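Right, subunit A next:
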Amino acid sequence: MHNVYALYKCRVLRIYDLTDDVKLFLFRFENPSIAESWTFVPGQFVQLSIPGVGEVPISICSSPMKRGFFELCIKKAGRVTSKIFDLKPGDSVGVRGPYGNGFPVKDFEENDLLLIAAGIGMAPLRSVFMYALDNRWKFGNITVINSARYGKRLLFQKELEAMRDVAEAENIRIIQTVTRDPDWPGRIGRAQEHIKYANTRPDKSYVCVCGPPQIYNDVFNKLIEHGYDPKKIYVTLERRMKCGVGKCGHCIAGSSTFLKYICIDGPVFGYYDIISTPGLI
Partner candidate 1 sequence: MKIEREIKNDHLARIEGKAGVVVEIGDEIRARINVTEGPRFFEILTKEKNYEEAAAICPRICSFCSIPHKLTPLEAIENALDVEVTEQTKLLRQMLYFGNMVESHALHLYLFAIPDYLGYHDALSMAKEYPDLMKNGMDLKNFGAMVQNIIGSREIHPENAVVGGFGKLPEQHEIEKIKKMAYNVIDAAVATVEFFLDYEYPSYVNLERNHLAIKPHNGYGVYGDEIVASDGFYFSVDKYKEYIEEDIAPYSFAKRGKYKGEPFMVGALSRIVNNHNLLEGKAKELLNSHSEFVKAENSFSNNFCQALEIVYFIEKIAEMAENIKIRKEERVKPDKKDGKGYAVTEAPRGLLIYEVEIENDIIKYMNVITPTAMFLPMMEIDARNMAEGMWKNGYKDIDLIGKKVEMVIRAYDPCISCSVHVIRL
Partner candidate 2 sequence: MRYVKIKDEKVYEFLEGLKNYGKLYAPVKISDKFYDRKEIDDVKKIAFDYIRTIMPAKKFFIPPKEEMFEIDIENGEYKEKLEEVEPFVLFGMHPCEIVALRILDGIYMDEYADIYYTRRRKAGIIIGLSCLPDEYCFCNLRRTDFVDIGFDLFFHELPDGYLIRVGSPNGHKIIDENLDLFAEVNQQDIDAFREFEEKRQRMFRCYGSFDNIRYLLELTMQDKLWDEESEKCFGCGNCTNTCPTCRCYDVQDIPNIDGKTGKRIRFWDSCQFRSHGLVAGGHNFRPTKKDRFLNRYICKNSYFYPLGTSYCVGCGNCTYFCPANIDFLGNLLKVRSTAEEVKNA
């Protein structure tokens, strides 16, 4: 019988500094056949273990179209992630997954796509974005709103900035905005304040939102105000899952009529899931 908690050894290929406390890690499964066959849906997560220290759930931030490797964007926030920061190329970690329900990217096809990220929320949305870029012909207009408190905290800021002009020609709009940085030369204000600048058509759009729990209500209100269809709004949530497969109970949220496991019912939820399930955000 297979042990669902068994880990596969992955090697760190490269490490990039994204901000002062976020790094991007490029991994490859050591076993070549797993490396080639392993795939996922944007929005899914893996459980990453540092031997002797512990395990954490991390959402995948690369495109599933790129076979053989995957990227994780990790913020230094606790015991395990601190230790992940000490990793060097060539080091190995344990990985299992992917887990959870990703974004319904098949449903997104032939629609516009609006991605709204705050802070570390850009990590899972980048996977959706990269997937859409890899399948550009399947999607309509695309807007990415990337926000953070400070310019230096914007995830993938350089990557997004570099493609901005070319992207605009492809009907892809990149909006990067900060809330508390007087030195920032670009846009100022919270993510939702920039929804009006998106190139996406509210009646033909799917929206993905990810950020700290406190931003959601404001973003939802603004989206609905602009005419976006609540049925087509998705978010991806975070919990400290210990198992990833609906056993450990750490990600249970909700009320007595709508009890949800973030790990197996999510981490991607629709707008109506959120408003009928107290405690989800």
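Simple rule for what comes next: a residue touches a chain if its C-beta (ideal position, glycine included) is under 8 Å from a C-beta of that chain, and two chains touch if they have at least 3 such contacts; residues count from 1.
Candidates were picked such that all candidates are chains of the complex that A comes from, given by their letters.
Not measured: the values here are computed from a predicted model.
Asker: By the touch definition at the top, subunit A has one partner among 1 or 2 in this complex. Which number?
Answerer: The candidate that touches subunit A in this complex is 2.
Asker: So in the complex, which bits of subunit A are touching candidate 2?
Answerer: 1-7, 9, 49-56, 75, 77-78, 81, 91-94, 212-213, 238-240, 242-243, 245-250, 252-259, 264, 278-279
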